[in-house]
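Dumping the structure here so I can ask a few things about it.
Removed from the display is one protein chain of the complex; every other protein chain stays in position.
Labels run A and B following the written order; every chain starts at residue 1.
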Amino acid sequence: MLPAQFDGLMPVVIFMALAVLLFLGGHFLSVLLAPKKPSELKSTPYECGEQPVGSAWSMFNVRFYVVGLIFIIFDVESVLMFPVASIFKELNEMGQGGYALIIFLSFISVLIEGIAYCWRKGDLDWVKSFQHSLKKETK
Amino acid sequence: MNQTVVSYLAQYEFFDFLVAIFKNNQSLLSFLIYLIFALLIVGMCATIGGLGTYAERKISADIQARIGPNRVGPYGLLQFLADGVKMIIKEDIMPATADKMLFYLAPLLCLTGVFATLAVLPFAGGFIMTDLNVGIFYLVAISSLVGVGVFLGGYASNSKWSMLGGMRGASQIISYEIPVTISILAITLLAGGMGFGTIVSNQGGLPHQWFMFHNPFAFLATFVYFVGALAETNRAPFDLPEAESELVSGYHTEYTGMRFGFFALAEYIEVFVVCGVATALFLGGYNIPGLDIDILPLQAIQFTIFMTKTLLLYYVVIWIRWTFPRLRVDQLMSICWKYLTPIAIFNLVGCAIWMVAFNGKSIAELVFGSH
Partner (left out) sequence: MFLQFLFISSAILTLACTVAVLVTKNLMHSCVFLLGTLVGMAGLYATLGADFVAVTQIMVYMGGVVILMLFAVMLTGGKDFVSRAQNLLGLPASMGNKWTYSMGIFVGVVFILTNVKLLSSIIKTTPTKTIGNDFPSTVTQLGHLLVKDHVLAFEISSVLLLGALVGAAIIARPRKQN
């Protein structure tokens, strides 16, 4: 007999709750047992013994942002491909494998075009400015 | 309907007895069963994570011709407990300039992201917490919380080393998610589903029935997945976010005591999860050679098989860490975007064409004619 009301999502929530409980429990133990002798020197950020100059929150290079942008596009593409991939075998057994293959490949080919474009234009290079200046010098 | 531990146990007669005890309050009963199994799995994984730190030190000592930890317990086996106690009784220091809320939140995000993946890991037939229809997709998605946690850990410390480590870590994790996801897509294509139950039951116990040896493209995809997974867990040779010789200790430089412990625990459990996923996707999972039934005594053997494969991969991960030198950041990014991603797409296309051309048969089936 199957239980009338069980839910497959319950373990997900339980595991997340366990993570939170473990975190809080660890903190509680730490508060109980750990010594607390704050000093000004302890609460400075570690910089190998030097006095830290300024805040660490400075402007970062745009390359991280570019990686994030390209990642999102690929992420959405893979999300769209997942349902089609999971019925691919079923379609193949129904004799529609060729049709599914054409649809799948034409979708992927656009993805390949995208990565080829980014590669060609140098958006996938991490050290951009350096390589650009090198190319200029050789010209 | 997706299979869970509860729906598996419901096959047996003693379940009706339990239902009678709980006066038909079945949601409470299933909650209790889930909770017991969840506590078991978390306890087991925490122990494996702890023993992982011990194994790491012992194996590295072996590779470098040292002795390694040997004082606490027999062969130093209880070293991880001593480390845990030490972390609890260490003073909890937070930089004065830190972002306090995010400093607390970052290890929690890492821990939650890793623990949530345990819900779909297939330990044995029936002994899978919940076999979601979107299993592997869910696992990939929820583990991206770790990336946010790493970034916030680096940001909140307001230390230059941490900030650099956090930025590197987040960009590395999201970059390597692409080849990993596309390799998983190839396996989804072969198995015809995303649930772990479907994926494992489409393989067999013997190596020629594994998806790794299904076709040449899947064989390549195995390695793409493994390299990408190594990078996603920030393991050497991809340990740039916590490169100890350049960034002190990366995103957790400012973390002490318990919170550092949570970062370390999350990392070691994540390595275990990644190895478990590789086992389930490519190495035949828990299948016993020649048998495919999930009855109660046989599950002990299935569990042993799964753990053996996973822990062997765990050993390989540690072995790789102490063998290869660290990459440079630009090498890291070019390996991901210029090597792994194109190879992964090639594998996906190859698997799709193979499925249609050979009607879904593996190499072994083509050569020997039958299973």
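Throughout what follows, a residue touches a chain if its C-beta (ideal position, glycine included) is under 8 Å from a C-beta of that chain, and two chains touch if they have at least 3 such contacts.
Keep in mind that what you see is a predicted model, and the values were worked out from it rather than measured.
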Chains on display which the left-out chain touches in the complete complex = A, B
Query = Among the options B:Tyr8, B:Tyr54, B:Phe115 or B:Phe137, which residue touches the chain absent from this view?
reply = B:Phe137
Query = Among B:Phe37, B:Phe80, B:Phe115 or B:Tyr155, which residue is in contact with the omitted chain in the full complex?
reply = B:Tyr155
Task = Would you indicate which residue among B:Ile33, B:Ala119 or B:Ala170 is in contact with the undisplayed chain?
result = B:Ala170
Ask   = Where does chain B touch the missing chain, residue by residue?
value = 1-2, 27, 31, 99, 101-102, 105, 132-134, 137-138, 140-142, 144-145, 147-148, 151-152, 155, 167, 170-171, 174, 177, 193-194
Sites on chain A contacted by the missing partner chain, in the whole complex = 4-10, 13, 55, 57-60, 62, 64-66, 68-73, 75-77, 79-80, 82-87, 90-91, 99-100, 103, 106-107, 110-111, 113-114, 117-118, 121, 123, 128-129
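The working rule: only the chains that are shown with their structure count from here on.
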Chain centre separation (chain A, chain B; CA means) in Å = 15
Query = Which of the residues in chain A come into contact with chain B in the complex?
reply = 1-12, 14-16, 18-20, 22-23, 26-27, 29-31, 33-38, 40, 42-48, 52, 55-58, 60, 64, 67-68, 70-71, 74-75, 78, 81-82, 85-90, 92-93, 97-98, 100-101, 104-105, 108, 111-112, 115, 119, 124-127
Task = Would you pull the chain B residues touching chain A in the complex into a rising list?
result = 2, 4-7, 10, 15-16, 19, 26-27, 29-31, 34-35, 37-39, 42, 88-97, 107-108, 111-112, 114-116, 118-119, 129-132, 137-138, 155, 157-163, 167, 170-171, 174-175, 177-178, 181-182, 185, 188-194, 248, 253-254, 257-258, 261-262, 329-330, 332-334, 337-338, 341-342, 345, 348-349, 352-353, 355-356, 359-360
